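Complex shown without one protein chain; remaining protein chains in place.
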Amino acid sequence: MTLFRRVVPTLLLAMSLAGPALAQQLPPLPETVRSQGVLRAGVRCDQPPYGFRGPDGGFAGVEVDMARQMAAWAFGSADKAELACVTAENRIPQLQARRVDLLIATLGVTPDRARVIDFSDPYRWGGSDMLVKRDSPIQKLDDVRNRTVIMLRGTTQASWFDENMPGLNALRLNTASDALQALLQGRGEAYAHDAATLVVIATRDPSLRLVGKPFAVSDAAVGVRKGEPEWLAWINAALARMKAENLYMLWVERWVPNETRPFYISAFNDPRPKAR
Amino acid sequence: MEFDVPYLIRHLPALGRGLALTIQVSALAIVLSVFVGLVGASLRVMRFPVLSQAAAAYVEFIRNTPLLVQLFFVFFGLPTVGLTLSLFWSGVFALTLWAGAFQIENVRGGLASVSPGLNEAARALGLSKGQYLRFVGLPLAVRVGLPSILNTSVSLIKNSAYLSAIGLQELTGVAFDRIAIDFRAFEMLSVLLAGYLSVVLTLSAAVRAFEYRLQAPFRR
Partner (left out) sequence: MTLILENLALFWIGLRTTLLLAFFTLVASTVIGVVLGVLATFPARFLRILVALYVETFRDIPLIVTIFTIFFGAPFLGVPLQPFPAVALGLSLWGGANAAEIVRGGIQAVASGQTDAARALGLRRWQIYRLVLLPQAVRSVLPAFTGLLALIVQSTSLGALVGATEFLKAGGLVIERSTVMLGINPAFQIYGFVLLVYFSICSVLTALSRRLEVRLAATGQRAVVTPPDAASI
């Protein structure tokens, strides 16, 4: 009798505390977004495994899945995600022009960007690396000082080289596929981009290899326009829920082959490392 | 909205280098395109069996297609069939190809206004058609067509801005790259607007003044 009286209230108390944690309620959706009826997100279409074109030509990738999940939580179905392809150069202007309401587009957190948009809490970190031809003499970052480096306009790599190697002969193109083609055609000796994407390309093409010396490590976060605190709060809550429900693992497993998985998993789970 | 003057001053050297590249690319393309114009107009006038039609087709094709697509074709398309030109030379080549077509028309227009009597006189003296063109026809044609040749050249300088689309670091390219990194669109775009306006306005005025002087012998 006394055992029952001691155990049950404790059980009830435990359950009432666990309840909210299990439900993971998200704050209310701001009216401006709710009235759209769809979640308009800008994603990458040239950066596997985060945002790229799937085998059927449609949107695919870990970040695309993130956007679809947010749509499901916001509007009840993953189909309520209206995705738009953005490039590194035009993603922030597209956000400001209200073509999309949020960016899940391999967007690195930088102070310059923070001046014009607001960032959510970071959901992963990412580093940069360089891709070269297999027989290239380039072994480390400084080897490119007198050579032509290909990169994309508006990326963290562009900023990094601009700050750290201002005299560099940089070829700045618009999409990852243009950059890859330029490397293969010999227009440049190295292609600098997010390590995550270069790893995928290197595994696909044996004639190329990664230099393997990461640099310019930064957090990646969701981008929204300034002055939308409710929306930002909702997104942060959604990201926290994704982490709590271990959804990132699910998506990484879906899009990344076994061998390279640990690399991506650590990007989502571990804190950001220090690099140059 | 603040206008960050120190920021602008810090980046003036880079913009200056971009302007220098604009001038380099444009100057080369202008010279080459005038050459194309002279050769092409001669081909048309001399009525060679295949070459004349080819020149005409070339002019028609360039005039009816966008310069940007021509540029992408040269920079992205040609390498896949074996012809890879460097960034700089792709730009020069595309601009030359484009302006050359218009220069052909400009020179042709000049040739048309040369009095036929001169041609007959040259023939009577035993000059071949080619010699007539080289020593009499083309020089006169260029003098008459100079205003249009120069106007096309000014347009070429303006259109060198398109080369930023393939990543060439000419004036517009430098400005757009900075905007993509720093987001100071206002400052950079002001420089671009001021830069192009002043360059094109000055050159156009110079061409008009030159045109006026050319007309001097014909004015009473």
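So that you can tell them apart, the chains are marked A and B in the order they are listed, and the count of residues begins at 1 in each.
One rule holds for everything that comes next: contacts are C-beta pairs under 8 Å (C-beta built on N, C-alpha and C of every residue); 3 or more make two chains touch, one makes a residue touch a chain.
Note that this is a predicted model, so its numbers are computed, not measured.
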Absent-chain contact - pick from A:Q69, A:Q94 or A:T110: A:Q94
Sole contact to the chain not displayed, among B:S42, B:N119 or B:S164: B:S164
Contact with the hidden chain (one of B:L12, B:V31, B:L201 or B:L214): B:L201
Where the missing chain touches subunit B, by residue: 1, 60-61, 63-70, 72-73, 76-81, 99, 102, 105, 151-152, 155-156, 158-159, 161-162, 164-165, 172, 176, 179, 185-186, 189, 192-193, 196-197, 200-201, 204
Sites on subunit A contacted by the missing partner chain, in the whole complex: 45-46, 52-53, 55, 57, 86-87, 90, 93-94, 96-99, 175, 177, 180-181
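Just so it is clear, only the chains that are shown with their structure count from here on.
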Rounded Å distance, subunit A centre to subunit B centre (Cα mean): 43
Complex contact set, residues of subunit A against subunit B: 88-89, 92, 112-113, 115-116, 153-154, 158-159, 162, 171-174, 178, 181, 185-187
Residue ranges of subunit B touching subunit A (in the complex, touch as defined): 76, 79, 84, 86-87, 165-167, 173, 176-177, 180-183
